[in-house]
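One protein chain is absent from this view; the other protein chains keep their places.
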């Protein structure tokens, strides 16, 4: 028993007279573990979410590379120099040259522009359109089953095949690539938004708002959108990553960005024939692409853990 | 049960109808006039018109869609513009490598990813968990063709363990067939493993929190029994669902993997068709893959009852 001193018991009713000397004092208990200090502020937040810190940093780096490509000691990425064909990486051509003598370093840096443009573009358009479709589906009962059947159908075509099929219809251009991948990704967003709408509609406060005659746009603005933002942001980052991979895949098999534009997929597609002897032509864009997609995925995981802990448990 | 299966099969009809409509619209909207292509350079406008009428291309959209659908149901996917061969025959010739690749990848991914996810959930927060999660995010991020090249560079060019490229039909021996498919399957499985491992981990984490796991522990059950008997069986439905959804990833990846490893499968057929704008072939492949995807997910739906006695049809 953890008693240090047994003192005579307190006299009946003698409250005021008691002091620490008169009573049995419990022995102090040891600390089983020490509390840890948690840092506050942005730094602390980034320390607790290393995925956001690392992903965000790498992505910012890639954005900077894309924006400042002309100033990063690059040459014209499309300038041909047949004499300089397939030179290994060296001081004059850091990543070597391809079979047309173009500088791989410059092409890879400019290639960041295409990938990021496609990634961000698809994430943006798929979110906006998917949100609209999801809202309609969630609020307009008769439209719901039609829309969802269409979405089910689109989702049962693997997205890269869907994009391939759409690209086969059109001329290759960055805009068309964005359009094709956006169409392939819309069903994911609209299903997500519809799910959020349907579950929110069951919430008592939303039911109350509906019952009290609040107009639908007001309900959407006040209750639905704020609750959709977190999962949609997370979804958008994953779509961004997927879009960059699909763009690279399309370009790699010759169904994406026109070969004239240096995109990572195109550089790799051109290096394909030579990859056994000149692997660096494939290697450098592969590294850049992988890092960029990794950055976006890490950011997505971090945002999900931070914004949407419930979903974080799900996947 | 039987009634449920029928209902579930009927429910795939609208989905397949949407796919069919999409695919048909593709051909309908495709630039270029098949009649002009068939007629050739020497043809007069009247010739082209005659061929167009002969092909029935001058009839309304819905009529043509109906006829096209009917043909597909009978197994007629049309004729390749480029080779003049029936698309169904072209597909039949190319299906073995693709099917082999996908089946091996599926098998490989499931036997690796599920234990990985289970162990990660068990050791949640520890270094194994971190390694699994790091692998998972890498698997999602590194494109399949990059993984393919890296593997081919080290294990085929460098160590010479496997052939660099190509495909050997299974009829010429199991060994050669498998050795040609190991590297492509590993490359293709990376994203799929990542996907399955993540969902396995997440579902297991949730299941391991449940009261009945505590009951099992209170009975004195060992860790392995708890993980693989008590928990995994409860986590099975979400996991097999994602395995089914992931088949889309597998299909998309197979197209690209085949081109890295020069495997003469449906992926190569697709790529060749795109380069030649051979729309009937593109249509046929997209239809087939979507049908496989829908079918796989239908089977998975029906398999739920094997895992969970509460699900009764």
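Brief remarks on what is shown
Order as written gives the chain letters A and B; numbering starts at 1 within each chain.
Please note the rule applied: a contact is a pair of C-beta atoms (placed from the backbone, for glycine too) under 8 Å apart; a residue touches a chain by one contact, two chains touch by 3 or more.
To be clear about the criterion, contacts and distances are computed from a predicted model.
Taking the options "Cation:proton antiporter", "Deoxyribose-phosphate aldolase", "ABC transporter ATP-binding protein" or "Cytochrome C" in turn, only "ABC transporter ATP-binding protein" matches the UniProt protein name of the chain that is not displayed.
In the complete complex, the hidden chain is touched by one of B:154, B:212 or B:228, namely B:212. With the whole complex as reference, residues 1-4, 6, 9-10, 12-13, 15, 18-20, 23-38 of chain A touch the missing chain. Residues 125, 210-212, 214-222, 229-230, 233-234, 307-310 are the ones on chain B that touch the missing chain.
By definition in this document, only the chains that are shown with their structure count from here on.
Distance between chain A and chain B, defined via averaged C-alpha coordinates, is recorded as 24 Å. Listing the residues of chain A that touch chain B in their complex gives 149-150, 152-162, 164-170, 241, 245-246, 248-249, 252-255, 268, 275-276, 279, 282-283, 286, 289-290, 293-294, 297-298, 301, 313-315. Considering their complex, residues 14-19, 21-23, 26, 29-31, 137-138, 140-146, 149, 153, 157, 164, 198-199, 202, 205-206, 248-249, 251-253, 255-256, 259, 270-271, 273-275, 277, 279, 282-283, 285-286, 289-290, 293-294, 297 of chain B touch chain A.
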